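Heads up, this is only part of the complex; the chains shown haven't been moved.
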Amino acid sequence: MTLSARNQLPGTIKSVVLGAVMAEIVVDVGGHEVVAAVTRRSAESLGLAAGDEVRVVIKATEVMIDK
Amino acid sequence: MTLSARNQLPGTIKSVVLGAVMAEIVVDVGGHEVVAAVTRRSAESLGLAAGDEVRVVIKATEVMIDK
Amino acid sequence: MTLSARNQLPGTIKSVVLGAVMAEIVVDVGGHEVVAAVTRRSAESLGLAAGDEVRVVIKATEVMIDK
């Protein structure tokens, strides 16, 4: 990918829940659950489904640190 | 933690770069690099330094999926 | 809290609306309404309900200034 948001972690989709506007995508990332809230439109456009091999992508300005 | 942003991945800080306003924190998360851009004020307040065991925390609405 | 997102304002939850994927939490913060859109999953996991004493938490990079 040539996107400036270079935080990328590979994982496998565990579940997809579609709402009227938003969709919740739960991804297993190395044994940890990562939840993404994207538009239903995006989820359907990409055809996201359980079992898909994907990457979760996060812009650096959105990452917090807990110490 | 009792925060609504429950995406949390454990890792180890690899480097801290301080700018005038912002700080870049690079964290090793299971062999993948995750970069966080936080305020210098936060980095100094938490005393973030290489070698620290931390968690990266991300709100679900900030997570994208690449398939 | 030991989170890098240190903007925290104390308040009281006025209402919780649950959608299929998202939840709207309205918090009274010093007489001003602050609305949070979090995942339904987070709202349920924390058991958020009207009357709860909470803090709204916001990463500095998400704050805008209107002058």
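So that you can tell them apart, the chains are marked A, B and C in the order they are listed, and the count of residues begins at 1 in each.
Note that in this section a residue touches a chain if its C-beta (ideal position, glycine included) is under 8 Å from a C-beta of that chain, and two chains touch if they have at least 3 such contacts.
Source: prediction; values computed, not measured.
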Starting from the 3 chains in place, I would like the total count of identical chains in the complete complex. 6
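Quick note on the criterion: only the chains that are shown with their structure count from here on.
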Distance between chain centroids, defined by C-alpha means - subunit A, subunit C (Å): 22
Subunit B and subunit C: spacing of chain centres that average the CA atoms, whole Å: 21
Roughly how many whole angstrom separate the Cα centroids of subunit A and subunit B? 17
So subunit C residues touching two or more other chains come to 2-5, 39, 41, 59, 61
What part of subunit C is in contact with subunit B in the complex they form? 1-6, 36-39, 41-43, 45-46, 48, 57, 59-61
Where on subunit A does subunit B make contact in their complex? 1, 5-10, 13, 24-25, 27, 29-30, 32-38, 42-43, 46-48, 52-67
Under the touch definition given earlier, write down the residues of subunit A that touch subunit C in their complex. 17-24, 35, 37, 61-62, 64-67
